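Encoded as structure tokens, the structure appears first; notes follow it.
Only one protein chain is missing; all other protein chains are in place.
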Amino acid sequence: MQFFVNLGRDTLNWLRGVGGASIMLFQALVGKPQPLKMFPLVMRQLYVVGVQSMLIILISGLFIGMVLGLQGYTILVDFGAEQALGPMVALSLLRELGPVVTALLFAGRAGSALTAEIGLMRATEQLSSLEMMAVDPLRRVVAPRFWAGFISMPLLAFMFSAVGIYGGYFVGVQWLGVDEGAFWSVMQSSVDWQHDVMNGFIKSVVFAVVVTWIALYKGYTAAPTSPGISAATTQTVVYSSLAVLGLDFVLTALMFG
Amino acid sequence: MNSRKIELMVGVFMAVAIAALVFLAMQVANNTDATRGATYTLSAKFDNIGGLKVRSPVKVGGVVIGRVSRIYLDAEYLEPVVEMRISVDYNRLPETSSVSILTSGLLGEQYVGLEPGFVDDFVEMLQDGDYIVNTNSALVLENLIGQFLFSQGND
Partner (left out) sequence: MDNLVECHDVYFSRGDTPIYEGVSLHVPRGKVTAIMGPSGCGKTTLLRLIGGQLRANRGQVLFAGQDIGKLNRSALFETRKRMSMLFQSGALFSDLTVFENVAFPLREHTTLPENIIQTVVKMKLESVGLRGAGQLFPQELSGGMARRAALARSIALDPELIMYDEPFAGQDPISMGMLVSLIKSLNETLGLTSIVVSHDIHEVMSIADQVCIMANKTIVAQGSPEELRAHESPLVQQFLSGASDGPVPFHYKASTYHDDLLGVSR
């Protein structure tokens, strides 16, 4: 009996959260567009969300690509199929690791920062103060951050894949001696722009929306206390990671299944 | 943080993103795909298509001229039909051509191999929507082994 009560309560709470988050996003994004006011705000957030995440994305991409090159080589060389290293590295990065790992790193790097920042703005009454100044905090604070996340994450995913492929090339060709021509040409013949690059791009757009949305909602509804903000920040990372991994399965099944 | 520095850094960010995209487009993804641009459709009926899949290449002498766009079962005769999109660059394939389902290497992917036929005054070129009549099905390993054993038993 108690189990059903708990399940029901959790379901209702979850639905309430999703509803609240939808209303928040709707109010933030729908309305008269004000590009002149919005542009500098989005620019600033692009800096905070995108530029400041760039280094970690580039470095992680390079290392993951290098590991893929190394691991792929040791497996493929047993079958005499080391020319397949190029497509293996490129396809795993473009289809999966690029979008997914970027989203996970983004959640940890930028998502948690967004949550903490907005939570602190709530705690220090900055959001209330905006409201009292007749400025809608949803449009002023939430919307530019959403657009910045939406724009920057797919770009970061591209950077991740590109650097990762270079890392795989570096290890495979420069270090382990796979033939350079074969590496690129086999890669080119099996990587399709539409099927692989664009599907990866669609994935990262979906992840961008989900991660940024969760981060903003968690920050906006954080309890204005130190434990409240720390809990909200943790929840942002946990929920967005789970959402990204779950959605990745669904999207992969739809795209490549 | 003044806005000029922010603009500069966002500019750098965008430039890196565009560079990554160009790299992916030029170096990684395949741009010279024969099925990019205008195509026309040819179909062929097989007894057995083996492991052929949608998007498998169609090759003439190793050169990719198109890709498999659809595989379905003919409603009346229950024969597998393979529909291929061929680049219009290769629109002079004679109707005497034959197609086979081949495997690249011992463990490689399967593809459609097209063998252009002879041309004389009575032979027309294949048009959009035409069927290629001469087909060789995929070799199925189990059948081969079965045939081999059968022929052994006859001795």
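Observations
So that you can tell them apart, the chains are marked A and B in the order they are listed, and the count of residues begins at 1 in each.
Throughout what follows, a contact is a pair of C-beta atoms (placed from the backbone, for glycine too) under 8 Å apart; a residue touches a chain by one contact, two chains touch by 3 or more.
Bear in mind the structure is a predicted one, so any value in this text is a computation, not a measurement.
The absent chain, not drawn in this view, touches the displayed chains A throughout the complex. Between the chain not shown and the residues A:Ser129, A:Gln174, A:Gln194 or A:Thr225, the one that touches is A:Ser129.
Contact between subunit A and the absent chain runs through residues 121, 124-126, 128-129, 131-136.
Methods note: only the chains that are shown with their structure count from here on.
Per the touch definition, subunit B reaches subunit A in the complex via residues 1, 3, 6-7, 9-10, 12-14, 16-17, 19-21, 23-25, 27-33, 55, 64, 107. Of all residues in subunit A, those touching subunit B in their complex are 40, 43-44, 46-47, 50-51, 54, 79, 90, 94, 152, 155-156, 158-159, 161-163, 165-166, 184, 187-193, 195-197.
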